[in-house]
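As you look at this complex, bear in mind that one protein chain is not there, while each of the others sits in place.
By written order: A and B. Residues from 1 in each chain.
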Amino acid sequence: MALNILIVDDSPVMRVFLRKVVQLTGLPVGEYCEAADGEAALNVLHERWMDLVLTDINMPHMNGEEFVRRLERDEMLRDIPVIVVSTDSSRERVDRLIKLGVRGYISKPFLPETLRDEVEKILGVRHV
Amino acid sequence: MSERVLKHLLAPALDDVLEMMFFSEAFGPCELDPSADGLEANVAFAGETSGSVGIRISEASARCLAASFLGESENALTGPQIAQVVCELTNMLCGCIVSKMTPHGCFNLDSPELLCRQREQSKDTSVIQQSFAIEHGTLTVSLWLSASE
Partner (left out) sequence: MKELVIGVGDGGVSRDPDAMLITYALGSCIALMLHDPVARVAGMVHYMLPESPESQSEQNARPCKFADTAIPFLLRAAVAHGADKRRLVLFAAGGAQMMSDNSIFNVGKRNCLALRKALWKFGLVAHAEDIGGTVVRTVRMEVGSGRVWLQSPAGKRWELSPRTQCATTPREENPWR
């Protein structure tokens, strides 16, 4: 069954990079959706189901931490797996996000295969 | 943290970012060239320490790095794409430098700002600056810390 992936980052080129990394997994992706901030991402999630969300933290309008907090409070959305991909890897931030239910945390810069492996681990598949 | 120590954070941060996400490298420090043209971007940060990180990068180098990042040919890229990649490079470099400066502290980054007008070489003596030779040109990293630091 094809998966739907939501990529949330205010940088259009970073969204391209993240999409290429997900493609490394070889997973059947039905739809890639994109959003430039947490608010736009919530709008997408209220319209269609996503199997995985990759999100940045530092974004305008609504940052990634607030976005994750809103997901956690929403019964319909809280079980969607979220991987944070961010420049901030402070213990404090990571702990807060894990408590909010984030399943994975990748610190920028990262090797593409690091995120690929994290996506595979969280979705319970392995390409090789 | 002394200026000397801070300056020594710049090279490893740049190495990490260039190698992992741009499949490229810095060849070592080089002389600052005040007349060098290129693209400039800046990212402000706030947290345990506040300030901003800026880069100035040769146009040919920016095009080369953008092609690497996006996995495209250099001549297939548009100006806006290259500019966006320079912004993302600055964003990641800022995050990397700030993480090294304050490894246990939380911080927030503003959105990267592409500078449309070439600034005069900074006469601000509080700036910590280093130029590096990279593929097809140079990249200058500047770190400003707010006055209370």
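Here is the rule we go by: a contact is a pair of C-beta atoms (placed from the backbone, for glycine too) under 8 Å apart; a residue touches a chain by one contact, two chains touch by 3 or more.
Given the structure is predicted, the values throughout are model-derived calculations rather than measurements.
Shown chains touched by the missing chain in the whole complex: A, B. Touching the chain that is not shown, out of B:Thr49, B:Ser68 or B:Thr102: B:Ser68 (per the contact rule at the top). Subunit A meets the missing chain through residues 20, 23-24, 26, 111-114, 116, 128.
Hidden from this view is one chain, which touches subunit B at 19-20, 23-25, 27-28, 68, 71-73.
Keep in mind that, in the parts below, only the chains that are shown with their structure count from here on.
For this pair, subunit A with subunit B, the centres built from the Cα atoms lie 25 Å apart.
For subunit B in complex with subunit A, the residues that touch the partner chain are 16-17, 20-21, 66, 69-71, 81, 84-85, 87-88, 91-92, 94-96, 98-99, 102-112. By the touch criterion stated above, subunit A contacts subunit B in their complex at residues 10-14, 16-17, 20, 58-60, 63, 86-93, 107-111.
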